[in-house]
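Notes to accompany the following structure.
For this depiction, one protein chain was excluded, whereas all remaining protein chains were kept in their positions.
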Amino acid sequence: MNIHEYQAKDILRANGIPVPPGEVATTADQAVAVAEQFGGTVVVKAQVHSGGRGKAGGVKLAATTAEVREHAENILGMTISGLTVEKILVTPAEDIDTEAYVGVLIDRKSQAATFMVSAEGGIDIEEVAHTNPDAIRKLTVDPRYGLMNHQAYWLANSLYENAGLAKQTAKIIRQLYAAFTSSGASMIEINPLITTKSGEVKAIDAKMSIDDSELFRHPELVEYRDLSAEPAAETKAREADLSYVKLDGNVGCCVNGAGLAMATMDLVKYYGGEPANFLDIGGSSNPEKVVSALEIITSDPNVKVILFNIFGGITRGDDVARGIVEATKRIDIKPPIVIRLTGTNEKEGLEILAEAGFTAFSSMDEVVEQAVKIVNAG
Amino acid sequence: MNIHEYQAKDILRANGIPVPPGEVATTADQAVAVAEQFGGTVVVKAQVHSGGRGKAGGVKLAATTAEVREHAENILGMTISGLTVEKILVTPAEDIDTEAYVGVLIDRKSQAATFMVSAEGGIDIEEVAHTNPDAIRKLTVDPRYGLMNHQAYWLANSLYENAGLAKQTAKIIRQLYAAFTSSGASMIEINPLITTKSGEVKAIDAKMSIDDSELFRHPELVEYRDLSAEPAAETKAREADLSYVKLDGNVGCCVNGAGLAMATMDLVKYYGGEPANFLDIGGSSNPEKVVSALEIITSDPNVKVILFNIFGGITRGDDVARGIVEATKRIDIKPPIVIRLTGTNEKEGLEILAEAGFTAFSSMDEVVEQAVKIVNAG
Amino acid sequence: MAIFVDEATRLVVQGITGRDGSFHTLQMMEYGTAVVAGVTPGKGGQTFEGLEGVGVPIFNSMDEAVAETGANASAVYVPPAFAAGAVEEAADAGVSLVVAITEGVPVQDMARAHAFARDRGARVLGPNCPGVISPGKAKVGIIPGNIVTPGPVGVISRSGTLTYEAVIHLTNAGIGQTTCVGIGGDPLIGTNFVDALEAFADDADTEAIVMIGEIGGTDEQEAAQWVSDHLEIPVVGFIAGQTAPPGRRMGHAGAIISGASGTAEEKMKAFEDNGISVAKRPADIAGLIQGVLSA
Partner (left out) sequence: MAIFVDEATRLVVQGITGRDGSFHTLQMMEYGTAVVAGVTPGKGGQTFEGLEGVGVPIFNSMDEAVAETGANASAVYVPPAFAAGAVEEAADAGVSLVVAITEGVPVQDMARAHAFARDRGARVLGPNCPGVISPGKAKVGIIPGNIVTPGPVGVISRSGTLTYEAVIHLTNAGIGQTTCVGIGGDPLIGTNFVDALEAFADDADTEAIVMIGEIGGTDEQEAAQWVSDHLEIPVVGFIAGQTAPPGRRMGHAGAIISGASGTAEEKMKAFEDNGISVAKRPADIAGLIQGVLSA
């Protein structure tokens, strides 16, 4: 789960990291009030789950009240990477001397939290990792020991020769690791970490993702979820414990298992169609979940055909069949439904479907070809 | 640093361990007031840094106000293992079903925190370790991982077959480990850990030592030190950063280094004398420390001779000599002083001593023999 | 022969009294796996009713289960909050294989559990994996027993049902399997492609391997390099997620394209560059395997 800059900053502050003050505004009037409270030049920053906010015009310096109003009005409502800006962060402008990058994420290869720091701040770390890997210092934290003091210094020393700056930064790095572990994060980036001309080190931008599997431990972080930042159908899917990602095609897909769901989407494309979504009904599905899945798929007006691809393992064919029949009774489903159903309780499932007037394919290729034929004919 | 039962219980409570309420009283009136507040039968417990309080009559059940007063009056002022009882803990009597032992300490051999638990509660764990080691389950906590959940259960399962009791106990054991690490303890014992007839698990007695080297991190625990529980000379020694232990003999010893200090005491005994104290002036000694050391030694009226045994390494002979001379000027030292001084800056030290009228021996055996001769003659 | 599980496997089911645990215990017993014990804290002393009156003793802890039954493997069906702890408990009790089925285990929990299992010398499969089946010998996990058949092909996959899809094509084409391994869809898994490949390389009966990857991470790329550097038997590959958008998690916690990294395209290229035939559709896998086996 991605959270906003202002939320990430709250977490960093709570862990002792120096972060300049800032307040969120949803109107230009609010933004002006906040700016007047801080006095001096402020930065107005779009709060959306997307990189490249600066390039998109979502981050502006404002020296006067008039400028604050102007920028706030422009940025609120702006669309960045398909997301509408509904909140802006207003924060005092800092007297920046240097900018660095400090990030920590779960690294698959080393199976542990891994820090990356670079004296080239304000950069795209992936970009630098490709073009100039020597500019990055990397450290894997052994989960048995946690981040050790000398390791924090080893990272900090690569950013600053100045002992005072390195000391402040080593402390920030330790606090960052504490924030990472205590909030169940999968990634935190401070970019840039700045030094001011007066010799202070501060975090002036932050990006953070929480491991969804940790959320049960952090009810306070669940509150951070920005429902306005995702399609309503995805919210509904999450509440129904389904994995759903909306795409731009017209073949609605309902599959059990993430790998098979991706392979199904790929096969739709292979046969000349475009998938409308990724949807995994999960392992231990019950009829109610299938009903929810159909509600979600049919809420997408682009969907012209609904394709079920079920290979029963834990999932039982009769449960899915019952769910399909139940859904057709409860909701008015316009697009035709094509079904592949095999595996556990296949026979019982096919009988239930036949009774309700559905026929089912036994191969994945057949059902996908059929679905694509329908949309191409439609 | 040993702390009192009531202080240890405060720490356990702060870590979530179920501990019955209790309040400290220094007079019988207070004890009665506390008992009335709790109502019902209470236990009156002497608060001294000593085991065997029960056997010494320092722990009594009191069913009535009259009994509370009687026991409080008896216990306050009582002497247990040479310590005068100045505080009592008044706590409600519990409806005990079973008693167990749960302890954790730093184990030298495994170089880590080690738990010992036994279903034989209220016992002397060392005794049981000798007579019936199978009655103890022992677990060393790998400092790289901390106490793992299944390990806490492994310990708890050895105490109770009942799943509910084992679950409560596993939680208490995890909380105990948290208390141990967060307070820099070297030992915590819950003895007994009881079960009540209603199926609750509670800690009703606790013993705890804090690692002196951790105290700089825990100013709140420094407050727990009970100065009334130690001779004034030891308090003064600690404040002067000297290691001092009062003994019953009459040869006052002043040595640099703990091992040499013990060997000096042993040699006093070997030559037929009795050491009055252990005193290590430490490595980087300065003249002021020597003055403090002499003040402390001479505050013991038993001391009939003062024996210096200095083997200069880090310690410089001239510093010690200057301290001795300075002390004889500032304080009125009655007992004769005999000195062995060798090693670093020996020559300078001997000159300073000679100027002030002292002669010094160069061997440890000679100076000890001389000291013993003086007291035996005296 | 086979890898990871076979007739010598003596299994403990952790969470045997739970909904999934009890269901799959019966399935595993039906397949012939020696399920020798179950663990559910607080239910020690009870008996799980297995097939045809065969009772499986339940213990409060793994150490008792292993001590009493000589178990050498475990399957973890406990809820996410306790799953990493269950893996640690199993590794501490001395089993050599821990198959973690549970989905949604906190990743930082698993970082510690994986480190601990390594220290204890236990192999972890998963978490969030369908487990492992050696046709005709034993299965540990949830892979349906009726889709596999003994034979010369090793199967390794990050996915559950997609594996079934691939395996049924093999079985229908008369091509049996030595072992099918689901390594799991999480970012931090105990046994990755290279680990499984190494095991198959040591298995004399495995004559070809099917490797089913998906978007996210670089495990497939490293495996491709390893195949090229070390493996002497042919490999057929498939990658799911060619149509997945970047930055979105596709069901599996590990199935996410980060920036330009972890795409299906680069994985397929790595396969091809290292001599691994890439199937365009799951249905093509069997044909490609047939080709390499008869070559």
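Letters A, B and C name the chains as they come in the text, with residue numbers starting at 1 for each one.
Heads up, the rule we're going with is that a contact is a pair of C-beta atoms (placed from the backbone, for glycine too) under 8 Å apart; a residue touches a chain by one contact, two chains touch by 3 or more.
What you are looking at is a predicted structure, and each value in this text was computed from that prediction instead of being measured.
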| Thinking of the complex as a whole, which visible chains are touched by the chain that is not shown? | A, B
| remark: Where B:G40, B:P219 or B:G259 are the choices, the one touching the absent chain is B:G259
| task | Consider the whole complex, including the chain that is not shown, and state which of B:D95, B:E161 or B:D212 touches that chain. | result | B:D212
| note | Of the candidates A:L61, A:M148, A:I331 or A:A354, the residue in contact with the absent chain is A:M148
| field | Option touching the unshown chain, where B:A14, B:A135, B:L247 or B:A356 are the choices | value | B:L247
| message | For the chain left out of this view, which of B:T27, B:T79 or B:Q111 touches it? | response | B:Q111
| said: Touching residues of chain A against the unshown chain: what are they? | reply: 145, 148-151, 153-154, 157, 163-164, 166-167
| task | Since one chain isn't shown, list which residues of chain B touch it in the complete complex. | result | 106, 108-109, 111-113, 126, 142-144, 181, 184, 186, 211-214, 216-217, 243, 245, 247, 255-263, 265-270, 275, 278, 280, 283-284, 311-315, 342-344, 363-365
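The rule is short, and it goes like this: only the chains that are shown with their structure count from here on.
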| query | What is the distance, in whole Å, between the centres of chain A and chain C, each centre taken as the mean of its C-alpha atoms? | reply | 27
| Overlap residues in chain A, where contacts from two or more other chains coincide | 144
| remark: Where chain C touches two or more other chains simultaneously, the residues are 112, 116
